[in-house]
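Of the protein chains in this complex, all but one are displayed in their positions.
When the chains are written out, they are named A, B and C in that same order, and each has its own residue count from 1.
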C-alpha cells in the first residue's frame, strides 16, 4: 500500500521498563486505505537484521492501551480504532533491546477486512539507527 | 443451582433437517441467578445414556440464532442474552438422532462470570423419552 | 422509640419463584410491598427485560409499579463483566464505559445507590465517579463476607474516599459478615449430601471458636485470590481440613468445612465506626424461623448498632437460602422474606 512511508523515521528506540531495556519499538501506520477495528489485525510480523521475532513477543500499543496480538482479536472498541494515517506503536520484547547502531527492519501487517476474498499482507522495509 | 428444574420436560426430541434426523435437542435454563452474555459460556457438556458427545457436535440456539460453542466466545449481543429463567435450546449433532424410547441425560453448564475466582460448573440429570 | 431506618427487599430474594415462572417482576414487587417493605432493590441483569436497554415501556411500567405498590427504588446491583471475552480483561476505558452504563440505568430508574462487587478495580470506580455524581447515584462497594469493615481491605477504599473527597462512593455491608453460626440450612444440606455428624461438629466447633476469638481480617490486595488465600490460612483453614481428614471425612465433609469459611462474624461496632460512609445494606438471610429469628445472624444485635449509629438508609432483605434447599425441597421465598421483614421491623421498632 504505502510501504515507503509506513515507518515513522524517529520512532525507533529501545523500550525501557524500570530502567531496563526490555525490547525495542517503532511507530507505523496501517497499510490499508481506511482506519480499522483492531480485531481484524491477524498478525504483525517483525524481522530485524534477518531475525524474525515470535508472535508472543509482539505488543501493539495505541492510545495508551497495549495488547498482545491474541488479545487484539476481540478489541472492537471504537475508541481504539487504528485510524488511517495515524501512528500506532509496535513493541517487540527482547531482553536488552537492540544494540546501538544501524539496523534493517522488515515488518508485515496481516489484516482481514471482512469483504476481501483473501487476507491482506503488506510489508515494508526500513533502515534505522538505535542511538 | 436449580438442577431439579433445568430441563424443559417436553423439550426433548430429535432434530430434523430435510426430513433426516441429524441430532437431538433439549431446552434448558441457565444455571445461574441472573441472565448472561453468551460469551461467558465456556462449555455445555451433554451425556446421554452414559455417552458423552464431543464439543464440536454441540449447537446452542437462542432467539432464532444458532452457534457452535466456539462461535459463542464472541457473542456479546445484548439481544441474545440468555435471560434468567428463559429456555434456550441445545442441539447435539448425531446422525439418525436418538432411538425411540427412554433415555437419561446429564448436562453440565460451564460458565465464567468475570468476578468469580473459579469457573462455575453446574450439572443436572433428567429421564426423558423420545417419541 | 422510632428510628428512621427503612426496609427494602432485594428481588434477588425471589429468584427461585422467578426462575420457575411463579412470580414475574411485578409479582416480586407486589410481594415485597406485601411483606412491608417500602424499598425495592433490583438486579437488572436478573429481571429487567432488554437489559442493558431501558425501553420507554419498561420505564413507564417500573414507575407505575412503584406508585401502585407504594415503593421506591433503593439499590441497583451491578455486575462488572470485565472478562466478557475469554482472551483478555477489558481495558480500563471499556470497564468504565460498562460501569457508566449501569450507573445511567440506575439513575434512569430512580435508584439512589448502585452495588458494585469487590472485584471492581479501583481505577474503574474512580473513573466512574463523575458519572455517579451527575446521575446522583452513590456507588457502594459490597462488604461481603469474608471482607469486612475496619480492615486493611476497607482502608484501601477509605483512602480513596478521603483522597478524592467524593460523596458518591461508599460501603454497603452484607449481613453475611454478621453470622454467629453457620446457617442451619447449610448444615442440613451437608448432612443430606452425606456429611457425618462428627465432622459437622468439628466444623461447627471451629466456627464457634473463630467467632469467640475473632476473625483475622482480610487485607487490601488487587490480587483477590491471594488476599483470600492468606485470609483462610490465617483463620485456620489448613488445620480444619487436616482435622476433617484425620476424622476420615468424605467429600461432603470437606465441602462443608470449606464452605464454613464463607461466613464471618464481625463486631457490629464496625457499622458505628463507618456509618458516615454506609449508604445501603444487604440484610442477607438464609433461614428465618416461625419465631422471626434469622437462625445464623443475630438481627437484634446487628440492627442495634445501626440504630445507635443513627443510620437512615435502607436494610434490604436479601434471601439466599433457596440454593441450600432446592436440591430436595420446595422453596418459599415469599414466606422467608415476609418473616425476615417482620423480624427486621421488630428489631428496628423495638
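Everything below uses one rule, namely that a residue touches a chain if its C-beta (ideal position, glycine included) is under 8 Å from a C-beta of that chain, and two chains touch if they have at least 3 such contacts.
Keep in mind it's a predicted model, so treat the numbers as computed, not measured.
Student: Quick check: which displayed chains does the absent chain contact?
Tutor: A, B
Student: Provide the residue numbers of chain A that touch the chain removed from this figure.
Tutor: Missing-chain contacts on chain A: residues 1-5, 29, 33-37, 39-40, 42, 73-74, 76, 78, 81, 83-85, 112-115, 117.
Student: Can you list where chain B touches the absent chain?
Tutor: Within chain B, the residues that touch the unshown chain are 65, 67, 70-71, 73-75, 77, 79-80.
Just so we're on the same page, only the chains that are shown with their structure count from here on.
Student: Determine the centre-to-centre distance between chain B and chain C, using the mean Cα coordinates as centres, and give it in whole Å.
Tutor: Taking the average C-alpha coordinate of chain B and of chain C, the gap between them is 30 Å.
Student: Once you find the CA centre of chain A and the CA centre of chain B, what distance in Å lies between them?
Tutor: Here the centre of chain B sits 41 Å away from the centre of chain A.
Student: In chain A, which residues are in touch with two or more of the other chains?
Tutor: If we look for residues of chain A contacting two or more partner chains, we find 74.
Student: For chain C, jot down the residues that touch at least 2 other chains.
Tutor: 85
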